[in-house]
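Worksheet: one structure, shown below.
Omission of a single protein chain aside, the complex is shown with its protein chains in their original locations.
For chain A:
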Amino acid sequence: MSGGARLENANPLIFQRTGERLRTANDEDEDVADPIDDREIFDLIRSINDPEHPLSLEELNVVEQVRVRVDDQENTVGVGFTPTIPHCSMATLIGLSIKVKLLRSLPERFKIDVHITPGTHASEDAVNKQLADKERVAAALENSQLLEVVNQCLISNARTG
């Protein structure tokens, strides 16, 4: 996938990393339930590696906390991501990485919707459709080459926490 020596977007803008989430007194209290919130979802996906650059999705501003919507009661999670350039061929792969990361990290009760930020990609609809199709996502992960690339996007992420 990323084998080509020529990068599509060789000189991307780099954004500041967010700091660690601050611990509150409630976090330490056994009896208080912490709801799953936007920041928690964002923390799950912000350090996913970009397939092209040695940078995280957060640093490339592909994911932002404002584009994360979670409803703990209704069991829904929505994540919008913004490819760095409108013709980015990595869009599907990035979306798939986000989806896989969330599937592995969230309770089963959640319905996960990963989509491209409206108006930021040439083939937005096609990519969104692929990502929303459970069967196609499952089939993609059967492909060991694709799974390898996805795992590599997630691997350093797991290492740095």
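Keep this in mind: a contact is a pair of C-beta atoms (placed from the backbone, for glycine too) under 8 Å apart; a residue touches a chain by one contact, two chains touch by 3 or more; residues count from 1.
To be clear about the criterion, contacts and distances are computed from a predicted model.
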Given that one chain of this complex has been left out, which of "Protein YIPF3", "Large ribosomal subunit protein uL15/eL18 domain-containing protein", "MMS19 nucleotide excision repair protein" or "RNA-binding protein 48" is its protein name according to UniProt?
"MMS19 nucleotide excision repair protein"
Provide the residue numbers of chain A that touch the chain removed from this figure.
13-16, 23, 27-28, 30, 33-34, 36, 40, 43-44, 53-56, 59, 101, 104-109, 144-145, 147-152, 154-155, 157-158, 160-161
